[in-house]
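Below are the structure tokens for one structure; questions will follow.
With one protein chain withheld, the remaining protein chains of the complex are depicted in position.
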Amino acid sequence: MSIVQKIGQTVMKKAAELAPDAWLPGGKPDPLIEHRPALIGAPESRLDGPQKVRGEARFAAEYALDGMVYAALFYSNVPKGRIASIDTSAAEASPGVVLVMTHRNAPPMKPMPLFMTQPKATGGNDLPIFQDDEIHWNGQPIALVLAQTQEQADYASSLILATYLAEPSVTSLSAAKAKGTTPGLFQGEPLKLEIGDAEAALLAAPHRVDSVYRTPRHNHNAIELHAATVFWSDDELTVHDASQGVAHTAWSIAQVFDLKEEQVHVKSPFVGGGFGGKTLWAHQILAAAASKLAGLPVRLVLSREGVYRVVGGRTTTEQRVALGAQSDGTFDALIHTGFVAMTAHNALPEPFILPARCTYAAGSFKLDVEVATVDMLANTFMRAPGESVGSFALESAVDELAEQIGIDPIELRIRNEPEKDPTTGRPHSSRNLVEAYRSGAEKFGWGERNSAPRSRQEGEWLVGMGCATATYPYHRMPGGAARMTLSKDGRVHVEIAAHEMGMGTSTAQTQVIAARLGLPMDHVTFAYGESSMPGMVLAGGSQQTASIGSTIIAANRALVTELLKLTSHDSPLHGLDPDDVIGRDGGLCKIDEPERFESYATLLGRTETGELTVEASAPPPLEAQHWSMHSFGAMFCEVRVNSVTGEVRISRFLGSFDCGRIINAKTAASQFQGGIIMGIGLALMEETQFDERNGRIMNPSLAEYHVPVHMDVPEIDILWTDIPDPHAPMGARGVGEIGITGTAAAIANAIYNACGKRVRDLPITLDKLID
Amino acid sequence: MPQTLSINGTDVPLPDDPRVSLLDLLRDHLQLAGVKKGCNQGACGACTVLLDGKERILSCMALAVQYEGRKVTSIEGLAANGTLHPLQQAFIDHDGFQCGYCTPGQICSSIGMVEELRRGVPSHVTDDLSAETIAFSREEIQERMSGNLCRCGAYNGIIAAISETHAKAVR
Partner (left out) sequence: MNPFTYARAADVDDAVQLAAGSQAKYLGGGTNLVDLLRETLERPTALVDVTGLPSAIEERSDGSLLIGAAATNTAVAEHHSVRTRFPMLTRAISAGASAQIRNMATVGGNILQRTRCNYFYDHAGSRCNKRSPGQGCDAIEGANRNHAILGGSPSCVATHPSDMCVALVALGAVVHLQSTRGTRTLPLTDLHRLPETSPDQETFLKPGELITAVEIPALPFASDSTYRKVRDRASYAFALISVAAAIDVKDDIIQDVRLAFGGVAPKPWRAWNAEAALKGKPATLENFCVAAEAELSDASPLRDNGFKVALTNRTMVAVLDALVREKNGGSNP
């Protein structure tokens, strides 16, 4: 159980008594599900679009402060050991240099609180930062230069000389495995599950597949470089950050510098892509420490190489998937086990077994993630941690089994569709994967597929089709809170410490708030991205929509309660309960008697100030304790494999999703497509290359780490069921991460269908496809 | 007489330090932060600006001093009198971005690309190199825009925005 869940549970019983709601059995679903206003699902353009296309959206490195100096970092080149000497004299004497900071002169700082160890902890590791001479990974920053210009800082940092007392290190998964492994713990729970005797069932099954799949390290590679522009005024620290968790970051930085949370102000109105990488790493801490030491505002922008050296990515995995099945395809055994590389001082063993826990019914299960410990940069969350790489292995194996049995891979999946959660036994809140497959298959033309590999060739190109299941859970983390101010002119202003890093948060939430209050969108302002605002709403786990949604429900309820208290006998709303009314046309009405209506102007006319402000917190996320809540998708891919060179081109892709109700058809489609495109990268080209001799990242560059370019990406067709989840706010389950899941397997399966080669090691580069 | 270059119609002095890139001149010295730094190594296209209003270049690989006397247009120079350039509007309409960070580079690059197509510059996917005119196809746009990475994956929207703007202009 996660720390957040534990904290949630301590207050749960009381909360449940105090606030019965849609999140418990017997509670009423969100009224927006039944009374669906036109704004819900509307393809509204992004409200911040004009700012972004004009180049007026300000990112973390784009605040110019008086007297600001620029930082550059110097990194270690050994994986483990101690700094024997570090000569900074030439750097200090270099023109424009204000300060050189190392462990010798850095202010005292505590380690960052490690992610998932406390509710607001968001550090990528909990190693000391510039407090001692120890080296923990190859590329660890060990010196920082401040200078009047970036050019001066960069040059001076190149003059630093360091020597090391190197110690033996473990810098490959194979070496780490050889030293022994430990069970993976994710959010405090072991990543281990056994139901029945799966190995025996596998051996007894008439059909079985049993293979090992490998995935390499990955980096998020948001195009915006990580940056922090910081200044101190007295004991208050302000950080212009690129952050997926402003409240978390403020609290965590406060722990490092021994401050109160309120003394740290983290501002991040725009984030140039996150994908799990824009949390707290050493650079924000170093910028703040250097600023403190120099007494000047500091801008620290990591170079692209710096991002690779300082910010962790997804770790490498080695996964065994074994499936045992009857001749009709029914699974007797589902085994998904394997190894991940992880560092000490880290809490994320890539949980690749998550898809296997919820996707298929099976007679027996054996799921296990074992951790092999390496001396490298800490790995971290990257888009759909676990599901992205886990679904590659599982869904490839299902395809292999389908071929062996001689059954259509969609049919095989349908035959193993569970009636309830296969490993927890909980009822599904809403599960429509089969419908997603049917509609996707029809639109894609799956019926045209010839199941025999190499059966379609156009010139040099072998053409094939594949499919796979996408899956990602519904999450709603505790801590959602909002401040909501409604004024007599029918305008509402909402503040939540939430984030916009491309998901369209403010646009979708403005739609939801407008729909809930019965206001036009241009009467709603949604403020976010500052730690001083209420709530701790992580932009992660595809949970912002649900988290903010439930918070708005709570705030709206508080607002309506107050408004109803203001009514007297002459009001058509007098005496009604908050649950009896709903917003429409700039006021409130009784749900089943819409003519009993009063405008917000009239309601607020009864106040002295003409406006009303409420603060409210979301109730604890109990829904996921009662139901199995997962989104699913059916992914379809057509690839062309060049018979001469092995080059792969994706010619068509379709994703058919069951993610509950879609809030904004335009931005949701973009989220799905974006996830799929990252999945194309995962499948075909992405790899953080390490030199296994010393753990050094060898391609810290967008020229050498390939992400998909325009030419790699076909038109991507997106469908969704739009079936609301009765137990989620607005009926919506979140769409940010599911697109990357299933995609790599759909591609690998299509490649097999095209050319008859089964590649189980990502990325599927052309050398793995030529003879 | 100070040596200058023109940025969005305004003459600005060249930096004293020849190491200053055109990108850093814009972002750090002139506070024109619409132009973005994504890699500083010529590998992402986020820093794309226009020379003489039509030739797309990477400002990160350009030393500012090299552009003395040249006219540089950044994203800030595209919207005339506050009205969005048609491509800017099309990017909004077709959701040709998510986080918005690569967007200024994508838009400047699109404008340069259309000029190149108009001029008949062939690309890697052009079949007939002897042809005077090049058909405006999806594949041609994809190839020609491949120097602009978008990690959010807004590629479909970008292509749609460019295609629609081009179709309107031709009409």
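Order of writing sets the labels: A and B. Residues in every chain begin at 1.
The working rule: a contact is a pair of C-beta atoms (placed from the backbone, for glycine too) under 8 Å apart; a residue touches a chain by one contact, two chains touch by 3 or more.
Quick caveat, the model's predicted, so the values are computed rather than measured.
Chemist: Check the options A:M685, A:I718, A:A745 or A:V759 and report the residue that touches the missing chain.
Modeler: Going through A:M685, A:I718, A:A745 or A:V759 one by one, A:M685 is the residue touching the chain not shown.
Chemist: One chain isn't shown here. Among A:D258, A:E460, A:E593 or A:D761, which residue touches it?
Modeler: Going through A:D258, A:E460, A:E593 or A:D761 one by one, A:E460 is the residue touching the chain not shown.
Chemist: Consider the whole complex, including the chain that is not shown, and state which of B:I57, B:V72 or B:C99 touches that chain.
Modeler: If we include the chain that is not displayed, B:I57 is the one touching it.
Chemist: Pick from B:R19, B:K71 or B:R138: which residue touches the chain that isn't shown?
Modeler: The one listed residue touching the chain not shown is B:R19.
Chemist: For subunit A, enumerate the residues touching the unshown chain of the complex.
Modeler: Within subunit A, the residues that touch the unshown chain are 75, 77, 95, 138-139, 151, 154-155, 158, 460, 644-647, 649, 684-685, 689-691, 693-694, 696, 698-699, 701, 703-704, 706, 708-712, 765-767, 770-771.
Chemist: What subunit B residues would touch the chain not displayed?
Modeler: The missing chain touches subunit B at positions 17-19, 21, 40-42, 45, 48, 55-58, 60-63, 65-66, 68, 109, 112-113, 116, 119-124, 126, 129-130, 142-144, 146-148.
The working rule: only the chains that are shown with their structure count from here on.
Chemist: Distance from the CA centroid of subunit A to that of subunit B, rounded to the nearest Å?
Modeler: One centre to the other, that is 30 Å.
Chemist: Which residues of subunit A touch subunit B in their complex?
Modeler: 45-46, 48-59, 61-62, 64, 70, 149-151, 155, 220-225, 270-275, 301, 303-304, 500-504, 666-667, 669-671, 673-678, 701-703, 707-711, 713, 715-716
Chemist: Which part of subunit B faces subunit A closely enough to touch in the complex?
Modeler: Residue positions touching the partner: 17, 19-20, 24, 27-28, 31-44, 46, 74-76, 78-79, 84, 88-89, 91-93, 95, 97-104, 107, 138, 141-143, 145-159.
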